[in-house]
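One structure, as structure tokens, below. Some questions next.
Removed from the display is one protein chain of the complex; every other protein chain stays in position.
Note that the chains are named A and B in the order they appear, and that numbering of residues resets to 1 at the start of each chain.
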Amino acid sequence: MRVIIMRRILTLNVSALAAIAVFAAGCGCGSNSGTTAGTPTTTTTTTGGTTPTSTAAKRPVPTAAGNTATGDKIVVGMVSSLNGDLKPWGDDSAKGGQLAVEEFNKQNPNGIGGKKIDFHVADSNSKPEQGKTAAEKLMSDGALAIVGEVASGITAQIANAAYEKGVPVVAVGATRTDLTDIGSNVFRVCYTDAFQGPVMATFAYKELGKRKAALVTDLKQPYSTGLSNSFRDFFTKLGGTVVDEEFYNTGDAQFSGQLTNLKSKGPDVIFMSGYFNETGPLARQAREQGLGKDVPLLGGDGWDSREILNTGGDAIVGSFFCNHYNSQETRPEVQDFLAKWKAKYGTAPGTTMGALGYDGTMLTLQSLKAAKSADSKDLMDALDNTENYKGVSGNITLKGMGGSPHKRALVVQLTNDPNAPQKFVKAYEWDDVFGAGGGPGAAPAATTTTK
Amino acid sequence: MTLALHLVAGVDFNTLPQQLVNGLLLGAIYALIALGYTMVYGVLRLINFAHGEVYMLGAYVALFVSYFMGFRPDATHPPQATILNLVIMLLASMVVCSIVGVCIERFAYRPMRSHSRIASLITAIGVSLLLQYGGALFLPNSPPPSISESVNPFHGQSKEFTLKGPSQDLVMLVEKAKPAKDQAQAAYQGWLTSHPNADIYNLPADGQALKEAQQSSTDIFNDAEHKVEAGGVHLIIQTGQAVMLVSTVVLMGILTYMVLFTRAGRAMRAVSHDFDSAALMGINVNNIVTFTFVLGSSLAGAGAMMTATFLGTPLTTFYGLAPGVKAFVAAVLGGIGNIPGAVLGGLLMGMAENMVVWAGYSNYRDAVAFLVLIIVLLFKPGGLMGSSKVEKV
Partner (left out) sequence: MRFWSIRLASVLIALGACVLLQALVGHASDYEQRIVVLVGLYITLSVSLNLINGITGQFSIGHAAFYQVGAYLTGYLTLNYFSKQPIHNMLLWVILMMFVGAIGAAVAGFIVGLPSLRLRGDYLAIVTLGFGEIIRITVQNQPAIGGSYGMNVTPKYQSVALVWLLAIICIAVCRNLLKTAHGLPFLSVREDEVASQAMGVNVTRVKVTAFLIGSAFAGAAGALLAHFEGFITPTTFGMDVSFIILTMVVLGGTGSITGSIFAAALLAYLPEYLRGLKGADGQPLMIPGSNVVAWLVAVAVAVTLTRLVMNKYSGDKLKKLALYLGAFALAVVSRFIAAFFLRMIPVMANKQIPIDQVRMVIFAVTLIVIMLLRPQGIFAHHEFSWSWVKGLFKRGEVPHSAVSA
């Protein structure tokens, strides 16, 4: 019986093998699109867990032709988290984008070369796969460029999809460092984790005088793991030690185990690199575990939301995090933007993503205008030539930067004041952190030598 | 062997009591949810996948009730929180969850009862998806709301017990570091009062020097304090979590009473033992199934209300997914269908998770639950307290 079964299964497999052999020999009907990036080098972004140390390599250039506007419309797409965990950001980013389009249309009543801007917003539901599908949908609708996303994990998928099509992506709030290495079609209007991690490390070390840090990382979020690593690297470089790193997963409720461990290692400062949803309860439970206010909590721009004050309560007040701009800034761009937002939506923007969404969309539209032809390729070149663009969130220079601008980062403090929940503390330029000349070797120098 | 050595080297035995207590607290909640799974399974042989969603709804009910009582996040002057508020929230969650559970049973599971168990399972998955995604359409979930901590009269409170004090010379160290710290602090504060407009993050040289002196002396002091702390064995009990544990134990006590000493409970055990014979003996099986769902769902509601209130987790309609799966694993671990087994399984899982965290592998915290389960099932295929019967011909 046994023998027969084996022989029979073998027969089946033989026919399967024969099929494959015939198939392999007979036709080459697969599309070998992987080698579009030239030779299949492994220098493109491969691993996410560690901070890339030398990614100054050339970014692969997409070979696909991209989209060209047909008819009397130029389609510009935006992918945003209109639902799901990141909704506060996604909503603001979309609102910012719409504000930018409205304003651009007002300034250019004839559109670009007689073509009107048609702005499509697609929902990613805060999920990477759905973000990718949304991007593909937009591109098949003829989008010349895609603005978004607010989160790195989703943007990575969008960028990969867009790379295939040769369509530029202007990321809004995706700070993960190696994101722009995906291809020369990827740009962003925010700073990177390679900057905000060191900014918070510098702040903790130099301004707060802390020497022993502990990290709390959301293992499920690429953003969080990347940011924790960049903080750790720079903090140790400055001379501090990282005494402990604890992990949790998005959606966890109980952190007492991790916090007990963390407390026993005696950190002076705790860096929580996750998003606001879990950071609030984390802060609450940390305080209840006896980690007093003399151990400040720090975080990245993932904290930026009013929700954090609801979920974190008193425990989180007084903590510091890194942000892109602050509503109290006196720069005309900021005050102008806030006034326009207020006029259109009635309230102040809830998160920074409003400003970044506005900047990303406006930069895309201005570049389209500068490109003088409604074509993805030309738009990509125009974006790559951006110099000193005055955005709401600061000056943006993309020329020679490999897609990631060196921008200013602000450290802000959470307060009890409902009118100004984020108090401006200190601003850091790239050079303030890394010193003049582009930064130390380990800092991922986004300055590519290619011109 | 090296792994074991590494494990031992990496852990701090002074935090072991604390971690055990953490595990107990976590496990109690798992046990509470696991009871619902195990009772339904005992009676219907059905894995009630929608149980996690009942739990999620319980948390939302608690949220709405807290809003209704005036504890909104945007309220500038929320009312004074009392235990009565918590009791109202608890009862509301339990009642609504029972109703939801009974409805699910009546409309989705009862029609499937005569069909294959796997078909009921798929229906359960369908109900679970419906509640997750359908709930997302109408329940506030983005941004995820959370129950305001103002409703919790115990918020921020904890009590520290010292099991073993630190050695005397460590305490001396703190005493030694204190004067220098106080002095530097006073000097810095003095400088600040004389320069009222100074930006403490952008000080002139003299101020900066004082600030740094103050910081480094504080650093030494904190270090010494930490040594004292780490030298002893302490136990910090968060009041909220202690209340949670006590309530859980009380609820389990009530459940035990109901199952063991009431007529309905006896009938439930009979149905669980043999569904058809119980029906033949004149037990109204449908009523008993309803009773089971009331018990299980109300426990889930209570668990949800307590975690959402005392831990402050933001709510989405996927809130029940992770605890639901963990609790289900706990139920299987204890031997699904067995009530004491569910409690044991829950506690064991909570402990196992915290032991892994304690050993410094918090990144594998979610995997360990399954690992423990697989290992236990390899040796006891019916779970810890369950019996493994070979289904007869």
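Throughout what follows, a residue touches a chain if its C-beta (ideal position, glycine included) is under 8 Å from a C-beta of that chain, and two chains touch if they have at least 3 such contacts.
Just so you know, these numbers come straight off a predicted model, no measurement behind them.
In terms of the touch definition stated at the top, the absent chain reaches A, B within the entire complex. Of the candidate positions B:M172, B:A186 or B:L371, contact with the unshown chain belongs to B:L371. Across the entire complex, the residue among B:I83, B:A119 or B:I254 in touch with the chain not shown is B:A119. The hidden chain makes contact, of the residues B:F71, B:F221, B:F328 or B:W358, with B:F328.
Contact with the omitted chain, checked across A:S81, A:Q98 or A:Q221, is made by A:Q221.
Against the chain not shown here, chain B presents residues 41, 47, 107-108, 111-112, 115-116, 118-119, 121-123, 125-127, 129-130, 132-134, 136-138, 325, 328-329, 332, 336, 363-364, 366-367, 369-371, 373-374, 377-378, 381-383, 388, 390-393.
Across the interface with the omitted chain, chain A contributes residues 1-2, 4-5, 8-9, 12-13, 15-16, 18-20, 22-24, 26-35, 37, 39-42, 44-50, 83, 123, 125, 127-129, 133, 136-137, 139-140, 152-153, 156-157, 160-161, 164-165, 176, 219-222, 225-226.
The rule we apply is simple: only the chains that are shown with their structure count from here on.
Chain A and chain B have CA centres that are 32 Å apart. Across the complex, chain A is touched by residues 12, 14-15, 18-19, 22-23, 25-26, 29, 73, 76, 136, 142-146, 148-150, 155-158, 160, 201-202, 211-212, 214-216, 218-219, 222-223, 226-227, 229-230, 236, 238, 240-241, 307, 311-314, 316, 318-319, 321-323, 353-354, 357-358, 360, 362-363, 365-366 of chain B.
Touching chain B in their complex are the following residues of chain A: 83-85, 87-88, 207-211, 219, 246-249, 251-254, 256-258, 260-261, 263-264, 266, 268, 277-278, 280-281, 284-285, 287-290, 294, 305, 307, 310-311, 313-315, 411, 418, 425-426.
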